[in-house]
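One chain of protein is taken out of this complex; the other chains stay put.
First chain written, first letter: the chains are A, B and C, and each begins at residue 1.
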Amino acid sequence: MERIDDLKWKKGMDVSELVEKLGRVGFQSVELARASDVIIKMKREKARIYFSFTSNMVTSGLRGFFAQMIKLKMADVVVTTAGGIEEDIMKAMGDKFLIGRFRSNDIELHEKGMNRVGNLLIPNDAYVRFEGAISGMLSKLYRKKKRYAVSELLKELGLMLKDENSILYQAARNNVPIFCPAITDGALGFHLFMFQQEHPDFIVDVVKDFQNLLACSSHDEKKGIIALGGGVSKHHAILGLLINGGADYAVYMTTAREVSGSMSAATTDEAKSWGKIKDSSDAATVNGDVSILFPLAMIRALDALSREGMV
Amino acid sequence: MERIDDLKWKKGMDVSELVEKLGRVGFQSVELARASDVIIKMKREKARIYFSFTSNMVTSGLRGFFAQMIKLKMADVVVTTAGGIEEDIMKAMGDKFLIGRFRSNDIELHEKGMNRVGNLLIPNDAYVRFEGAISGMLSKLYRKKKRYAVSELLKELGLMLKDENSILYQAARNNVPIFCPAITDGALGFHLFMFQQEHPDFIVDVVKDFQNLLACSSHDEKKGIIALGGGVSKHHAILGLLINGGADYAVYMTTAREVSGSMSAATTDEAKSWGKIKDSSDAATVNGDVSILFPLAMIRALDALSREGMV
Amino acid sequence: MERIDDLKWKKGMDVSELVEKLGRVGFQSVELARASDVIIKMKREKARIYFSFTSNMVTSGLRGFFAQMIKLKMADVVVTTAGGIEEDIMKAMGDKFLIGRFRSNDIELHEKGMNRVGNLLIPNDAYVRFEGAISGMLSKLYRKKKRYAVSELLKELGLMLKDENSILYQAARNNVPIFCPAITDGALGFHLFMFQQEHPDFIVDVVKDFQNLLACSSHDEKKGIIALGGGVSKHHAILGLLINGGADYAVYMTTAREVSGSMSAATTDEAKSWGKIKDSSDAATVNGDVSILFPLAMIRALDALSREGMV
Partner (left out) sequence: MERIDDLKWKKGMDVSELVEKLGRVGFQSVELARASDVIIKMKREKARIYFSFTSNMVTSGLRGFFAQMIKLKMADVVVTTAGGIEEDIMKAMGDKFLIGRFRSNDIELHEKGMNRVGNLLIPNDAYVRFEGAISGMLSKLYRKKKRYAVSELLKELGLMLKDENSILYQAARNNVPIFCPAITDGALGFHLFMFQQEHPDFIVDVVKDFQNLLACSSHDEKKGIIALGGGVSKHHAILGLLINGGADYAVYMTTAREVSGSMSAATTDEAKSWGKIKDSSDAATVNGDVSILFPLAMIRALDALSREGMV
């Protein structure tokens, strides 16, 4: 067994060095360093990497980081929710979200047209501009064909964007499919419905996308997952893996508590009972806020992989 | 302001009396009693009640309690996830889920064909039997028509069941629509995909269901929400309310933490910044395990409402 | 293994019946029912019961419930913190604490002389009155002798009170020692210091109390623990048990998370590695707010024990 080491500061320490030292500190720091190791391994072993995240992470500045990951081939399959899709598009169109406070006067914010997500704020204007843009985009798609699997539709949207920091943009250009099993659960759902009112033969085919999800990897291939937060994104990515034989590498990061029995909180151990991840897999579950944990684990992994010429 | 009262035991205290006393104890007990009050008010004021829950609650014994609520007209609109749908059907077909331990040998469970959800276990057999049944059910539906909004499909499935404790059964018989925006995110998704392979014109229309969701209530009507846990179920129920002017009454119960900025953790205060619930609404957010909190709040509400002849 | 049962409401259900049914529901409800069982067993088996709680529970209305437990011989040894001691005395002198809100304007509360503890409020007046009373009480003690172990001092204070709902009052009259290893950590500490300024030979002997703690039980005796919340109270009660061979029965209730590695969050499993509780013990760890969980588990235990004539 490894020994605990006293952590010491020295001037200008870089992130990678810190994460490595954290592996000898204890509690979640140890799990974090382990997660970083698992990410390095899954890339080295050329595993297909499934990457899931929740919409609030796209609200945050992690959005550009996720786009960069896709560009760097650190994600082969993306799963997220409707909120994540629409906020990525809003930002790609130039909208700016703001930093607020957890304890706010929410009635006052409502009057100011500011929608709060934790300590972040989305201006109403962003939704108005999104409304203006999306119907035009859907019209273009409709001229091509009438029936879209969700991931096909998202690829088309991504191709229309012009922002290097956009998740959809990078995914479309790097042939990374984005799955969004609950595509109607957001403003996007409303606009799809409005569009379908005018064009009843316009179909968003969620069932078809199940096939696309299955096609993302094979039983024989090595597969890995990085699941940030929980919910339907995490569950759907895991489901795709389960049907293809389960993951060989898994990193879960969440604030949810195992004791609730929720999917969001389900650990990599629990996943083994299902075959979601293999009994023999390398896996780490880290508890805490993804906005801090994930940059640490991933920056250290990218530094290491770039030294090996892998990113 | 109200005073704190010393709680005292007396023999054979009933649940309602305890919940009322808890309103004078402090911390989450106070929020729980407030939640129970809000539930009573929303029913008394004849609000349309939106009710959302996550699939792990259907894994648990809350499932029969939810079915009973629907029967008693305590829920007018239901939103849940694919896991909740399929496990309700499995139980309706006679499958028994088991009570296990949070700390289990998950590799051993895997070998035994036991899938763990927190401290509960779902036998593989249940999935096998579900597979056997669902394709027959889908064939029957297909003979009627080819294109279903999700809530229409779930109603048809509910009508085929014969279990008073089933959520789908009670919803179908009481004209309570069940929305499931991520219908493919589960075994059900796999079987829908298999069915569509054989019948390419079979369409599950999620966009159409957005219209059905909007039709569940009007701007003028009083509206309430009981959101248990978070995720896409909570978000979708709230979205339906938002578009119709926001809720007048809201009860959120969750283990998720506000500090994560997640939807699951978003409080009734945060909701006001969006107009998801009205500035003037009666609202309560209770933190803790729904398997304990919800029976307490609801039993006390049902006791009170039944004295008034309302259930 | 036990099966999950569908929970059903019927009018006027009592607390005991609900807790028993919760044992078949899942997640924390199962752990709660288990905790209630363990409490019943420890009493039936005539175990010495160590009972620890944090000061915020004394701020709340649980305070009278704890006093009643002591009266009913459900606690043989009590461990708490200075805040718990002083607030019990304030309430015994007639002070009323109030119910507020978690989200408050704390600067405004400060101006009003209201000290917030979560969603509860302690008026400054209570501290003023406490100051007036405590120096007189200490003077009386000092006339008897100069050097007190903490538990001796607390017993003397308890004998001066006249409130049946007081923890100190019931403990003093029922020969239940109260340990408070951090006796100076509160207003009481300040007043002890002021008194010692005048009377330098007045000594509060914390080391002596270690002996008293050890004398609370023997290796041979059956021993149980009910630890509510964490911190020094929980740790000290467990320490007393560890030195006497460890607990045979253990119930922990907490909101703290195992993943932090903190004492507050330490589970009954972790305790076994230390010998704090015996390998063969009956133990339950329940996660959640004590203000709800503990009344449920204890009311059901008291109902059952009273049927057997044991309380």
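Everything that follows uses one rule, which is that a residue touches a chain if its C-beta (ideal position, glycine included) is under 8 Å from a C-beta of that chain, and two chains touch if they have at least 3 such contacts.
Since we're looking at a predicted model, the values are computed, not measured.
Interface note for the absent chain: among C:Glu2, C:Glu45, C:Asp125 or C:Asp269, the touching residue is C:Asp269.
Seen across the whole complex, the unshown chain contacts subunit C at 54-56, 59-60, 81, 83, 102, 104, 106-107, 109-110, 114-120, 181-186, 189-190, 192-193, 196-197, 202-211, 214, 229-232, 235-236, 239, 243, 255-266, 269-275, 279, 289, 291. Residue-level contact of subunit B with the missing chain is found at 26-28, 103, 257, 259-261, 287. Across the interface with the omitted chain, subunit A contributes residues 1-9, 11-16, 18, 21-22, 24-32, 56, 59-65, 67-68, 91, 96-100, 103, 118-121, 165, 269, 287-293, 295-296, 298-299, 302-303, 306.
Throughout what follows, only the chains that are shown with their structure count from here on.
Here the chain at the heart of the structure, going by C-alpha means, is B. Centroid to centroid, with C-alpha atoms defining each point, subunit A and subunit B lie 26 Å apart. Distance between subunit A and subunit C, defined via averaged C-alpha coordinates, is recorded as 44 Å.
Multi-chain contact residues, meaning those touching two or more other chains, occur in subunit C at positions 26-28, 103, 287.
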